[in-house]
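== subunit A ==
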Amino acid sequence: MQKTLVTIALAASLGLAATTAQAAILDDVKAKGYVQCGVTGGVPGFSAPDSNNVWTGLEVDYCRALAAAIFNDADAVRYTSLTSQERFTALSAGEIDVLSRTTTWTMSRDTQLGISFVGTMFYDGQGFMVRKADGIASALDLSGAAICIESGTTTELNAADYFAANNLEFNTVVFVDQDEVVKAYEDGRCDVYTTDSSALAAERSKFAVPDDHIILPEIISKEPLGPVVRAGDSAWFNIARWTYFALLEAEELGVSSANVDEMLGSDNPAIKRLLGVEGDFGTPLGLTKDWAYQIVKLVGNYAESYERNVGPATPIGLERGLNALWRDGGIQYAPPIR
Partner candidate 1 sequence: MSQVSETTVDRPVDTSHMKVSSTNVAIEVIGMHKWYSDFHVLRDINLKVMEGERIVIAGPSGSGKSTLIRCINRLEEHQEGQIIVNGTELTADLKRIDEVRREVGMVFQHFNLFPHLTILENLTLAPIWVRGIPKAEAEATAMHYLERVKIPEQALKYPGQLSGGQQQRVAIARSLCMQPKIMLFDEPTSALDPEMVKEVLEVMISLAEEGMTMICVTHEMGFARQVANRVIFMDQGQIIEQNEPEAFFSNPQHERTKLFLSQILH
Partner candidate 2 sequence: MTDFGFVRADMVPSKPAPINTSGVGAWFRKNLFATPLDGVLTILGLVFLVWIVPPLYNFFIGHAVGPGGTVEECRLENAGACWAYISSEMEFFIYGFYDIPEQWRPNIVFALGALLLIPLLIPKVPFKRTNAVLFLLVFPVVSYFLLAGGVFGLKPIPTEKWGGLLVTLIISVVGISCSFPLGIILALGRQSKMPVIKTLCIAFIELIRAVPLITILFMASIMLPLFMPQGTTVDKLLRALVGVTLFTSAYMAEVVRGGLQAIPRGQYEAGASLGLGYWQRMYFIILPQALKHVIPGIVNNFISLFKDTSLVYIVGMKDLLEAVKTKNDTALEWQSANTATTGYLFAAMVFWVFCFGMSRYSMYMERRLNTGYKR
């Protein structure tokens, strides 16, 4: 009996084990027919199963865009739900082709773990929340306002630095705990509440009337979250990088999934290049000419993905802020496709 069981186990393991070659990730991805994408266990807006049990989110859309660029099929993605402990090992070991999992780009990770950050899909960082009725539009209007803040954290230091740098009067009400800070703000103890902007949004969604509060566009500390690939395969790095840039470029050029087909007829050379009507920018990447067209067609541009997953219309309710395009006051900026 034991023998047969061992045989079954071996057979199963052979069946389940997949292999990837280290060197040419693209070839390997093409060979297996899908992109293996590392995601979170479930963070609403970024990567989480929706009500149909399909992975959705900003980071998931990135993976879908990658798949669209390679296979012309945004669904050619398999998701691996990873804990924060195992994410980098999984990436280094080739279990996943790309890690798109609320991972903050930091120096130690970028340089010590054998991985490369592709870019910043989402600029997170400390932000401010105010009551809508106060009519404040920018953090620069906050001079003298009472700010609820968690004491002894970098939050406090960041805020102090920001106010000093902008010559604003800094007036804080300090608490030891996050919940208390929220409570104090809700009770009207202070005018402003500051913490990481995605947390701000989450807290706001818990308020009785979330719409009475707005999150200001300014972000004053840095938590750049972005996709990560294994270091050492430049071709794959370039694909990952330019997929991200294509999402931005499409938004900048006003190409969306809705109008991408009519845009094929556009006279704008930048659009022509993006959509592969003019020039061939796919081949150097190892992709087809219309790679960016497929991305936009199947996934949409950055703005669409943002609005769909974390934008103001969703329960997450995040304003674009820093994540707006450079020309709209944000810092999302892509080199041109040329």
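Here, a residue touches a chain if its C-beta (ideal position, glycine included) is under 8 Å from a C-beta of that chain, and two chains touch if they have at least 3 such contacts; residues count from 1.
Selection rule, in plain terms: all candidates are chains of the complex that A comes from, given by their letters.
What you see is a predicted model; the values in this text were computed from it and never measured.
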Quiz item: Okay, in this complex, which of 1 or 2 is up against subunit A?
Solution: 2
Quiz prompt | subunit A - residues contacting candidate 2, complex | solution = 1-2, 4-6, 8-9, 11-13, 15-22, 41-44, 48-49, 51-55, 78-83, 85-86, 89-90, 92-95, 205, 315
